[in-house]
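One structure, as structure tokens, below. Some questions next.
A single protein chain has been omitted from the complex, and every remaining protein chain is retained in its original position.
This part shows chain A:
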Amino acid sequence: MKSPKTSTLTVRQRRRWARTIQFAVALAVLALLAALADWGRIADSFFQVDIAAAMFPAAWTAFGNTVLYTIFAFIFGMVVAVPVALMRVSSFFLYRWVATAYVETFRGLPALLVLFGVGFGVPLAFPGIQYPGGVYGQVALGLGLTSSAYIAESIRAGIQAVPKGQVEAARTLGMSHTRTMISIVLPQALRIVIPPLTNELVMLTKDSSLVSVLGVTAGTLELTKFARDEMSDTANATPLIVGGLLYLLLTVPLSALARRLETKEDRK
């Protein structure tokens, strides 16, 4: 079977050679890039310590607003998503239709467009309208509508993942359909969807940057708008790096948490 040529190297030896060559190529590419780049200019544009230092403590306010917008939008999303998910699995066709239309609409629209609608469209149609909580309420609605559609789908999947036997056991104990949903199915479904919901929270953290289009004031601006303004003021890109690091400070631990929850769920 074996040709004389390949028999001189074992499979393992060949694999080691292939790896060595790939590694050498990667090093060569990096070295070329390093030689061509203007390091002084890059450092000047992105990594000026005094510019970064001058952004604080104002950066923390923006960071806090990013967290607040995310949390408010997530809470709004959850509050809407639970009934929508229940309607999606309802035996009554009208509920199913309404919920499906809601989910398909807000999953299908760009979050930015929905935010424009809430931020500029609604006030045009209803002059003098005041969102409860001011800009925070506006953002909760603008980002939460989109988010609720995704959360509702996660929860629906969770509800359908609860074994049928759990429902049958509850019904044979005399629990009504509603009681079974509240006491047995939803608590188990929510447990199942905690990892995907954590991922949704990561997405929402990043989507909160869309709020920058709403023209918020100094006290309510979030990280992206803050970093962008600082970049304009200093004519330097360092604020983008600082803003990016602050986002990672939120999203990396959340993603790690989601992964841990997922493996924990798998072990069960």
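As a convention for this text, a residue touches a chain if its C-beta (ideal position, glycine included) is under 8 Å from a C-beta of that chain, and two chains touch if they have at least 3 such contacts; residues count from 1.
Criterion: contacts and distances are computed from a predicted model.
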> When you check the chain that is not on display against UniProt, which of "Electron transfer flavoprotein subunit alpha/FixB family protein", "ABC-type polar-amino-acid transporter", "Anti-sigma-W factor RsiW" or "Aspartyl/glutamyl-tRNA(Asn/Gln) amidotransferase subunit C" does it turn out to be?
Replying inline: "ABC-type polar-amino-acid transporter"
> Where the complex has a chain not shown, which of A:Arg171, A:Lys206 or A:Arg228 is the residue touching it?
Replying inline: A:Arg171
> Among A:Ser45, A:Gln188, A:Ser212 or A:Ser255, which one is in touch with the chain left out?
Replying inline: A:Gln188
> Mind pulling the chain A residues that touch the left-out chain?
Replying inline: 163, 165-166, 168-176, 179, 183-184, 187-188, 191, 268
